[in-house]
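Apart from one protein chain that is not included, each protein chain of the complex appears where it belongs.
Up next is subunit A:
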Amino acid sequence: MNKYRVPSSVNLLRAREYGLENSFIHIEQTRRLANFTLCKYRNLTSYHHSSISTMSLEQSEYRYLLSGGANGHICCHDMFPSNLVVKHPIIFQIDRNSNREHHTNNICSLLWYPNDNGLFITLGLDKKLKIWDTNRVKTADEYEFNNFAYSAHMSSTTNTSIIAIGHENGDLRLIDIRTGSNSHIIHAHNKKGICLVKWFNNNPNLLASAGADGQVLFTDIRSSRKYYMALDRDNILTDNQQVNSRTTTSTSSIAHHRGVKSLEFLPDNSHLLTLGGDNHMYLWNVNNGQRLLVNYGPILTDNIRIITLACAQMKHDRTKSLVYVPFGKSIRIYDILSGERLTTLNGHLLPVSTCIYNRLSIELYTCSDDILVWAAIKKQQEDYELSMKTQERRYETTRSLGQILNRDQWSDDEDEV
């Protein structure tokens, strides 16, 4: 925890005024990162009736949050402004009642187009991939597959148009949305299927995919080979200097004993975090495929199919990196490089599936059956509660503090009545 201590805010502000501190923003972010509390007075207009399987935050304004439910419903919230007391409105929703082109089954992947927010991509268990025009909320293009697809991803580097899709039969499909071709298939994994695909952050040609058998493979889509690296949890290949891992394609190496549930590249582009069904989280060096021996302890993943981790890494100091890991009904915060567990965020009533870190407003969005917002606003929230309390007292009501707080917390429901 001491790693995330920063200088006193007065000193920091003074240093900024004198031009002595160049990474003011990052230091302030660090101050907030490890101190998240639940924003009790921020509510998203409730929409989902089933559990929420995935969310996606748009990357150009960090403003619009897409969430997809287990019943195929999709909804978009405006996450601005990040005030203390606010109700975030729904921008649009896609469901049976509002949109004929809706998904009928669980939403597996939601993707915002990386370059702007005029387009987003949804993948459902109804074997359909849809490309949407955000402004009109209409599908621009649609792909239907013969097999189930569990994951889709699009590279975040500029000028890319290729979506990678992982199928249940182990096929890795590439779709170029510019041309509409969807025929390119890489048979990288075995028949147990692919759980997750993720493009590298900094390279539009490299792809990581994780199988249900616990294999994590790195593929270069330009090359004819199925993959160029397979992650090995025992570091057999990478520890042994004689064997060059890039040339050997041993199929025996696995990253996890059971299916991989999460695959997340760190913002520094040289580390990868994987979370498996074997309740382990591993940190990998992307460049040589070595597993870094960081012990995070067992992480129970329960029965959630795909988990999204949120990583935050400070630009001024790469060692200050955090990961927010869904852990049953709570969210655990770990320091990535040391494995130290910092805090646990409690607030959800059902198992959490997705964490998303908004680095612009320094907030965390998590979802189970509802979406909660976490931010470093403990003091303000206390001040607010105090001012509400004194206000209540002024009106000479005889309610206890508990009742008041309770009322505030659920004011959302009252409003709806």
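Throughout what follows, contacts are C-beta pairs under 8 Å (C-beta built on N, C-alpha and C of every residue); 3 or more make two chains touch, one makes a residue touch a chain; residues count from 1.
Note that in this section contacts and distances are computed from a predicted model.
Protein name for the hidden chain, per its UniProt entry and selected from "Armadillo repeat-containing protein 8", "Coatomer subunit zeta", "Cytoplasmic tRNA 2-thiolation protein 2" or "DNA damage-binding protein 1": "DNA damage-binding protein 1". Only one of A:Y62, A:W199, A:Y296 or A:W374 touches the chain withheld from this view, namely A:Y62. Screening A:A149, A:I336 or A:I362 for touch with the missing chain picks out A:I362. The hidden chain makes contact, of the residues A:L13, A:I90, A:I236 or A:L350, with A:L13.
Interface with the hidden chain, as seen from subunit A, comprises residues 5-11, 13-14, 16-19, 24-25, 28, 31, 60-63, 80-85, 315, 359-362, 377, 379-380, 383-384, 387.
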